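One structure, as structure tokens, below. Some questions next.
Missing here: one protein chain of the complex. Every other protein chain is in place.
For clarity, chains are labelled A and B in written order, and residue numbers in each chain start from 1.
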Amino acid sequence: MTTAPKMLTGLAFLTAAFCASLALGQTTMSPATVAEALFHPDATNTEHLIVQGSRLPRAVIAVLVGAALAVAGALMQALTRNPLASPAIFGVNAGAVFAIVLATTWLAVSAIHDLLWIGLGGATIAGALVYTLGSQGRQGPDPVRLVLAGAAITALFVSFTQALLVSNREGLDSVLFWLAGSVSGRSMDMVMPTLPLLLPALCVAMLLGRQINLLMSGDDIARGLGQNVARLKAMLGVLTVLLAGCAVALAGNVGFVGLIVPHMVRGWLGHDHRWLIPGCALAGATLLLVADVVARFLIMPQEIPVGVMTALLGTPLFIHLARRRLGHG
Amino acid sequence: MPLHPSFSMPVPTGFCVALLSVLILMTSASCAAAATAKDGIRVVSHAQGDTRISGTPQRVVTLFQGANDTAVALGVTPVGVVDAWAEGKNYDYLDAPLAGVPHVGLETQPSLEAIALLEPDLIIASTRRHEKIYPLLSQIAPTVSLATVFDIRRTLEVMGQALNREDRAQELWNAWQQRLAAFRQQASRQLGDRWPMSATVLNFRADHARLYLDGSYAGSVLHDLGFTRPPAHPERQWVLKLTTKESIPIIDADVVFYFMASEPAVRDNFEAWTRHPLWQNLNVVREQRVYPVDRVDWSLAGGILGANRMLDQLFHHFQLDQGS
Partner (left out) sequence: MDRRRVRFGPVSMAFSPRTLVVISGLLLVSLAITGVALSVGHVTLSPMTVLHHLLGNSTGPERFIIDTLRLPRIVMAFLVGAALAVSGLILQALVRNPLASPDIIGISGGASVAAVAFLSFLTPWLGIQWLPVAAIGGAAIAAIAIYSLAWQRGVTPVRLVLVGIGLSAAMGAATTLMITLSPISTTMTAYVWLTGSVYGADWGDVRALAPWLIVLLPLALFHARAIDLQEFGDHLATGLGLSVQRNRLVLLALSVALAGAAVAHAGAIGFVGLIAPHIARRLTDRHFAGLAPVAAMVGGLLVMIADLAGRTLFVPLDLPAGVFVSAIGAPFFVYLLYRQRY
């Protein structure tokens, strides 16, 4: 199959997952009900209200967050030329979580809109720190140093977060579920402020496909062929922080999507970033939707936090990849 | 002079002797018991072994809320208590009895130095919280440890023994049993065949809602009162953490009691949950049997006084006469 039909198949899977997310849950609904709820909503019908009020925002957030994280992961892996890079490992998650916990426990901020910007701020600071620390040499970001700096900054912010939570029991209770990663309980007006950031970032990332391909052949070659390597790397960094930061601010700590999805898509679509990045967006969205649906059923009526679900699904895949990909050490 | 009393009742001699011996034995036994109690060495069995306590302890340190409560109920003012989880250093209902009592820190991590400096002669702890520091506590003073923090009966029993106030403890327990019986009687009389009712206990938090099941403190008290478990609830568990409003149907029961903290985030969450159509659709909401109750009494206090206050609220909500 050439690439275009594969993408269409991906789109079909995404749509199916989206519909499943709308139809399945503690009250399972028929496709007809879901269609009605979407296009002819009746304000007095409970099932319509469930679809519009909780399942639709949930599905939309899952799509956005999944796509953002997967694309951020692909960009990160290109930037560092490290197949085990992901936004979480680079400290962006931890920075956002710390900022939000700081705001809720010490500054008593509770409005979700404010928390969104605070989370994004935290993510940016962490990302900037890691990038700076990882690029001390003349060559720009050194892959190994970047990874280790990221891991260290993550540990830093995680420790600070723990410090805050340990001294404030009420604070701990109120952020526990959010920390674990969750796409439920949000309304559409929480998603709106992020769209002007997420959608353009995704588009720009997709348009950079060709340039990234060039970058992958090596800094010197790319420079020799006229590319502004430093500027491209900086752009990739900014895009990653934006995408991952918004994702964390919306959904908390959702791991593994940025790590696993690019590998899966590479196996499916090849290394051409012009296809890889849109493919990642599709696959990431689908994965998160599926994880969210499964998370609803395992311990009903309670739900497993979706961030945990992605880790549980992602670990076996990750292990397999680590062994296969790093064969030459 | 006759050697036997000249009663005209045909009581057999053997029986008299036997009765007399029994009486003598009983008297001497109770004297011995009283003597033991006076000399003081009682052995109290508790969750972490047996502790020998001598005399009547005068300086008690209580390390969990239920113990604070029970000590006051038994008429003892502790020389050191731990901080409450809400409402300031002490719960409002214990503010007066515990006024001026020094605090030794958090329930989960009391300051061992502070406890040692108070030179107590008895410490009441809980395995749930203090298992790790039990050896250290025992070195400061005889320490008695309860397995959980909210078993009002066991706490009352063990503390009664340890503090040498078993009679008072028994009185309190009997009074509690009587109130329970009164409630059951009146509820069934008033509600007829709507009784027994199934009950849900709900706690709203900032980002989720908690459903306390029959394994929890409030659940077990309701169980003793005769309330039943809604069929949809799992058995013998403590709590369900509900993170999505789609789980609202599981809340349905004949009556719902809810409580929450007063932070704005919690209030917002409460509004969001109760405005949801699934909530409006619940039978219990339609029949307006959703009652707010006090957070401290229903989940934080865990002692006999708090339990009685919980019962007060129940009498009030069902408009039953507390007089009897």
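Quick note on the criterion: a contact is a pair of C-beta atoms (placed from the backbone, for glycine too) under 8 Å apart; a residue touches a chain by one contact, two chains touch by 3 or more.
Source: prediction; values computed, not measured.
Contacts of the undisplayed chain with the visible chains, over the whole complex, involve A, B. In the complete assembly, the contact with the undisplayed chain comes from B:P135, out of B:G55, B:G75 or B:P135. Listed residues B:Q109, B:N174, B:Q190 or B:Q280: the one in touch with the omitted chain is B:Q109. In the complete complex, the hidden chain is touched by one of A:A155, A:M188 or A:M300, namely A:A155.
Across A:L14, A:L129 or A:A205, the residue that sits in touch with the chain not pictured is A:L129.
Contact between chain B and the absent chain runs through residues 103, 105-106, 108-109, 111-114, 116-117, 119, 128-129, 131-133, 135-136, 139-140, 149, 238-239, 241.
Those residues of chain A that touch the chain absent from the view are 82, 84, 88-89, 129, 132-133, 136, 144-145, 147-149, 151-153, 155-156, 159-160, 162-163, 165-167, 169, 172-173, 176-177, 179-180, 253, 255-256, 259, 299, 302, 304-305, 307-308, 310-312, 314-315, 318-319, 322-323, 326-327, 329.
The working rule: only the chains that are shown with their structure count from here on.
Taking each chain's centre as the mean of its C-alpha atoms, chain A lies 48 Å from chain B.
The residues of chain B lying in touch with chain A in their complex are 85, 205-208, 240-247, 249-250, 261, 263-266, 268, 276-278, 281. Across the interface of their complex, chain B is touched by residues 25-27, 46, 49-50, 53-54, 104, 110, 169-170, 173-178, 182, 184-185, 296, 300-303, 305 of chain A.
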